[in-house]
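What follows is an incomplete set of chains from the complex, kept in their original frame.
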Amino acid sequence: PVPLPQSFLLKSLEQVRRIQGRNSVLLEQLCAAYRLCHPQELVLLGHSLGIPQAPLNCCSRQALQLTKCLSQLHSGLFLYQGLLQALAGISSEVGPTLDMLLLDVANFATTIWQQMESLGVVPTVQPTQSTMPTFTSAFQRRAGGVLATAHLQSFLERAHCALDRLA
Amino acid sequence: ESCGHIRLSAPAVRLGDPVVASCTISTHCSKLDREPQILWRLDDGPNQPGDRQQHLPDGTQESIITLPHVNHTKTFLFCLVPWTNSFQILDQAELQAGYPPASPSNLSCLMYLTTNSLVCQWEPGPETHLPTNFTLKSVRSRADCQYQKDSSILDCVPEDGQKSCSIPRKHLLLYQNMVIWVQAENVLGISKSPKLCLDPMDVVKLEPPTLRALDISPDLVPQQPGCLWLSWKPWEPSDFMDQKCELRYQPQLRGTNWTLVSHLPSREDQFKLCGLLQALVYTLQIRCIRSPLPGLWSSWSPGLQLRP
């Protein structure tokens, strides 16, 4: 496959680290503000709320398919952008961190999209946001926030590994 | 629709009071065993069973727990069930505890001619441990301080945590009475301070005049031993107000008292003060008050050290 430019890989790795940093701050803030510190205690709630997780299998070491990997990266970021937007207004304590995280995720999605455009592998249909969970209580919104942030963190770890291998 | 739902007897209670909580698990919670044991957790505490768990007619499971004395101002209450080898949180409730607000006291207001605003301050009263909003309320009133129930009441919301509020000029009807009070409100109750009735112009924060020594040349006026020539003019922003002033002076000697000269005008170009001892250095100060209309004394002017 066409190798990816070094500057794109270096910028992407930096953006992943930047988002991971801010994401872990958000997790700490949600834990401090609401005592929701263990995402594994919210798995059942996640199922009932329908909090999705983004796949990155095409970026794995065993089954790397570059174009699909970029596309999954972009779709995953797009999904988490939607999820994080659903948490808007969660509270004043975490609001600023959430806003910055949203911007960083959106900017990283643009970096990936621009690279897909350069490689001429942009999907014909612009990605549309899948239906987002609706939260009927403050607790569901907070728990949804913890789950979405936790899923994003693991997504970013896998993305970092894949990009590291490519760099 | 989520699996579990917590209900509290009250979202906020007085510190030390009891609270009763129930957690119901709906039947359509497919992933759970038929009759899971419902557990409770306070903040980071241990998971503990409720006082009793029962099967409701509609098939839902309900656990009830009583917290005899809530002694934290903020507590997170979790309802959990065991699931595979961990526990799953089904719902979380935030329990607040504190006190209803006491009546704010010592409400006082000053009108600042420089900013043209009326600033009122008050004592909030004992800590309530709950988010408590203070609002300075004011309404125009007749001379007798009565006002119609439907007259529009102005709300002045202080900046975060401040125990004072500034009513801007455009909301003030000067030379008319207004009734002012403070309202404190939190989830446990509302309280009001006693009402003040005042005309903003009667509570002007007056600054003292500028006191100066006049050096009258001897050929103009024969030097008189033990006399001082002084002049003063009112604080510029209060120039339009009739004021009366008083002067006090005292030699710089331990144990001497102030001597007071009252009923002085607010502007004096040449004032002769006699009867002073030549050898001594005197400290002189002046202050004024709006007069004859009501007003508040200004502070004393900075001390002027002079030797007659």
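Side notes on the structure shown:
Residue numbering begins at 1 within each chain, and the chains themselves are lettered A and B in the order written.
Keep this in mind: a contact is a pair of C-beta atoms (placed from the backbone, for glycine too) under 8 Å apart; a residue touches a chain by one contact, two chains touch by 3 or more.
The structure displayed is predicted, hence computed values, not measured ones.
Counting every chain in the structure file, the complete assembly comes out as A x1, B x2.
Quick note on the criterion: only the chains that are shown with their structure count from here on.
Considering their complex, residues 1-3, 29, 31-32, 43-44, 76, 78, 80-81, 83, 86-94 of chain B touch chain A. Residues 34-36, 40-45, 47-49, 136-140, 142-143 of chain A are the ones touching chain B in the complex.
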